[in-house]
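Apart from one protein chain that is not included, each protein chain of the complex appears where it belongs.
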Amino acid sequence: MKKPFPPVYYADYLKLDSLLTSQKPKSDEYGDPAHDEMLFIIVHQAYELWFKQILHELGSVSEMFLKDNVDERNIGVAVARLRRITVIQKLLIDQLGVIETMTPLDFLEFRDYLIPASGFQSIQFRLIENKLGLNFDNRVKLNNMNYYTLVSDEHQKMLLESQNEVSIYESIDKWLSRIPFLNTDHFDFWKYYEGAVGVMLENEKSIIVNNPSLTDEKREKQLAMFASTVENFEALLDEKKYEALITEGQRRLSHRSMLAALFINLYRDEPILHLPYRFLTYLVDIDENFTTWRYKHALMVHRIIGAKVGTGGSSGHEYLLKTAEKHKVFKDLFDLPTYLIPRSELPALPEELKKNLGFYYTATLNN
Amino acid sequence: MKKPFPPVYYADYLKLDSLLTSQKPKSDEYGDPAHDEMLFIIVHQAYELWFKQILHELGSVSEMFLKDNVDERNIGVAVARLRRITVIQKLLIDQLGVIETMTPLDFLEFRDYLIPASGFQSIQFRLIENKLGLNFDNRVKLNNMNYYTLVSDEHQKMLLESQNEVSIYESIDKWLSRIPFLNTDHFDFWKYYEGAVGVMLENEKSIIVNNPSLTDEKREKQLAMFASTVENFEALLDEKKYEALITEGQRRLSHRSMLAALFINLYRDEPILHLPYRFLTYLVDIDENFTTWRYKHALMVHRIIGAKVGTGGSSGHEYLLKTAEKHKVFKDLFDLPTYLIPRSELPALPEELKKNLGFYYTATLNN
Amino acid sequence: MKKPFPPVYYADYLKLDSLLTSQKPKSDEYGDPAHDEMLFIIVHQAYELWFKQILHELGSVSEMFLKDNVDERNIGVAVARLRRITVIQKLLIDQLGVIETMTPLDFLEFRDYLIPASGFQSIQFRLIENKLGLNFDNRVKLNNMNYYTLVSDEHQKMLLESQNEVSIYESIDKWLSRIPFLNTDHFDFWKYYEGAVGVMLENEKSIIVNNPSLTDEKREKQLAMFASTVENFEALLDEKKYEALITEGQRRLSHRSMLAALFINLYRDEPILHLPYRFLTYLVDIDENFTTWRYKHALMVHRIIGAKVGTGGSSGHEYLLKTAEKHKVFKDLFDLPTYLIPRSELPALPEELKKNLGFYYTATLNN
Partner (left out) sequence: MKKPFPPVYYADYLKLDSLLTSQKPKSDEYGDPAHDEMLFIIVHQAYELWFKQILHELGSVSEMFLKDNVDERNIGVAVARLRRITVIQKLLIDQLGVIETMTPLDFLEFRDYLIPASGFQSIQFRLIENKLGLNFDNRVKLNNMNYYTLVSDEHQKMLLESQNEVSIYESIDKWLSRIPFLNTDHFDFWKYYEGAVGVMLENEKSIIVNNPSLTDEKREKQLAMFASTVENFEALLDEKKYEALITEGQRRLSHRSMLAALFINLYRDEPILHLPYRFLTYLVDIDENFTTWRYKHALMVHRIIGAKVGTGGSSGHEYLLKTAEKHKVFKDLFDLPTYLIPRSELPALPEELKKNLGFYYTATLNN
């Protein structure tokens, strides 16, 4: 028989003794209490708590995908955890609104005490970026310094180590590259897709060329636009061009993984692709949410300190704006819609493949 | 000359060492790790951090209004701090959505370890209710127990002490009762208002009585409704009836304070009343937000545990629903719109009073 | 070759000519313009636009589930559309905040012109309730009147007709009752579940009885709580008791459907159950969101008109509060967590069944 567990007290369970005594305003210490410093501390602590939770989720998802054979029952769990991260991210974004209840003048009352502490030193946020798979080379520098420069030795070590761990990005790349179905005896996704794109483009061009209502000038303009569409597709269809983009740092996912991602997006309604589709979508959601957070963070910093130099010795505002643009991890997936074509122009899948993508129960019933 | 302050490090400033090591899942302790327990801990810790911040704001506002002579420059500050509380409350409400990413089945994996800990034991939330001024007699009981029954002796002492401190509710009641302008040599707000209400009701009745398009049945129905309107107004206009409501526990603000609040609402565009109007409005906002939080909290609990008995040994769901209804502190202010009448039916204020309610600069200019 | 489609102009496509001239404030008509009436009109029109969209989504989902054989590829589509409804519902809730920027005094400036129009007359909202499957008998009455009393004859006809259409509730009930797997040659979910519940309850009881640290009084209390848990489970396990609840109007789903929903919830990680699980969850989300909307709507109405009689001749506030409580359509699903038991106490599924619940591809691979 089971025994009852020892009784638990709310305050002990949550370690409220240490949690609620961890707010030590500097302005109090210097005998010049500034009311709003408490808010400043608590809002940052709330951020760090949520960062810990995000790391907890990312860590578990990462482990699932490290395996050579990802258990399909796990994809559902992974999707739920990524979704949880997006819900938390919305809190992170809304928390900026809480900081904005502190006016510039109120911040000035304790700002000098904090120098040179800075959000730039949040280790957990860097660990999140590394776990997701932000490339070291893509990191925006602050005053020409690397992101691990301004932190303690111990923290620096943690950051460098985390760079060497397998990131979610890398696991996904590998997982995608292994996905079956793209190339079977009866089906070659690549050839199908290439053909469908060809027909579509041919059609589009012929509409422009033969449209009697266009002036020559307009026709030329539309043909120029059409050319850029063609170029876009070639950057994917022509493997050499694609590899060149990888070399230039404009693409990162392997060509095979990119095709797999495309396949998943185009045939997402097939049962076995449904969860992989949602999984990829949530990765882009997470990227988009952090992008939004960085952007709004930049606006908030500007509104509170203006063009002043930040406590960490930088124009935090401009640094953050740049990271919003450059710190996207799943940019290749974010760009995927460029390559989607209408369902109606997509050839139907062969029956054999459709069966393979379905549930066992229905497939055997239909046999 | 000023000296530079000693340099500050982000992680030290925020006490991250203790903050980020305060998550100790019981399921880990028992060797049966449940992934979602981390979320459960962190979301509750985030709540407690924000509760601390809300107490910080309420404490400062309370101190401002304890004084016999409230400095008018402070009302603007108090308004800003109450507004901050409402922004934080929106986070608290949205955090419920984070908990809801934990499914009932996931919660069951560690629920038994936590017995009998319960959110019912959050001391800070009780302190918030007491600081706002929740009346002990209005508190909903849980399984017939008082709200301070299930907590440690030390915490019980804190709660009982806080009941004896002057609450914001009480300070506001006193402050409102002292507001000048309602009764001057040239102006008696009470008489004006009573008269205006009389005219308005007379008018309304005569419309019903003389409306030729009404059937007798409809007229009777409308007259019944009208009677209930009259009754509503009498419960305010007739001081004895009002006092009776206080005795019955249906009203709590003194009659004089209620009138002052009404005056402030009706003439809120006069400069000196603008901030008091916003102040009263934010008190109702805070009440409304906690009400919403309790209600959504109840829904969330139901969705996660259903009709099961809560870890604290109660139907948390039903208890929370009842507090949503009964734990409003500023119910009298919430009911105020009942007594508002259209601006067009309100007599203009005498010039002398208007001057008194204006700024010095314009008033003297116009002299 | 395809032809280009005729060019489209933004304003024509969106019928802005009629859309943006459909705001006719009564206060303008009566020569006494009230600035805020425009807001009042536009916010209600925005609600009606979104209601139309919700009806569009519900209609399409309803059609999918009307069929005797629900195509599994459709469940993913249905889930996406229900999710869209929940995103729209969050807008509906936030729109209440826009109305709250209108103060009671500002509303009074045009309120009398609108009598007896009332949100109670929104046909589309009633159609949504009917399409979801709100039972006529569960509808809260307003001043003792049926919900279709105060509308035009044409609208009344629409409402009565919609009551006779198959609702989503009914389709779901039928669909659930047909779900296979609960009873196969090798597996009887019902027996498994019943057994697991029995073991769990036995265990719980023995903990209470044998716990040496309990006083007699506490033990008795806990045994009383335990008895209520047992009762809860019996209301499901004992088919007769369940049928009695249906007769009393406390349950509505058939017993078989309720079991199917339970099965889906307990084994949601099995591939074929994943989307059905999400589908059921979104139905409860939609219910919960409308409940929240009604509740906050009630608070908003109270804040704007207080205890005054509404323009439609009723206490809108109290009516709305009651509908928040009573107009839940999927209450049975909402209560489901009551019957969940920890995964660890659930017997593993037989291999044959697991295969049936999986994908064809993996199942055949493993063969």
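We call the chains A, B and C, going by the order they appear; numbering starts again at 1 in every chain.
One rule holds for everything that comes next: a contact is a pair of C-beta atoms (placed from the backbone, for glycine too) under 8 Å apart; a residue touches a chain by one contact, two chains touch by 3 or more.
Since we're looking at a predicted model, the values are computed, not measured.
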List the shown chains that the missing chain touches in the full complex. A, B, C
Taking the full complex into account, find the residue in B:Asp32, B:Glu194, B:Asp269 or B:Glu325 that is in contact with the omitted chain. B:Asp269
Hey, which of C:Asp94, C:Asp188, C:Glu202 or C:Glu231 is the one touching the hidden chain? C:Asp94
Among A:Pro6, A:Gly31, A:Pro212 or A:Pro337, single out the residue that touches the unshown chain. A:Pro337
Chain not shown: contacting residue from C:Leu66, C:Ala80, C:Leu182 or C:Ile208: C:Ala80
Name every residue on chain B in touch with the hidden partner chain. 1-4, 72-73, 76-77, 180, 203, 206-207, 210-211, 268-272, 274-275, 355-364
What residues on chain A make contact with the chain left out of this view? 104-105, 108-109, 221-222, 225, 228-229, 232, 265-266, 268, 284, 288, 291-292, 295-296, 299, 302-309, 313, 334-344
Under the stated touch rule, tell me which residues of chain C contact the chain that is not displayed. 4-5, 7-11, 13-16, 18-20, 22-24, 26, 30, 35, 38-39, 41-42, 44-46, 48-50, 52-53, 56, 60, 80, 83-84, 87-88, 90-91, 94-95, 97-98, 101, 103, 112-124, 152, 155
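Basically, only the chains that are shown with their structure count from here on.
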Report, in whole Å, the distance between the mean C-alpha point of chain A and the mean C-alpha point of chain C. 32
Where chain B touches two or more other chains, by residue: none
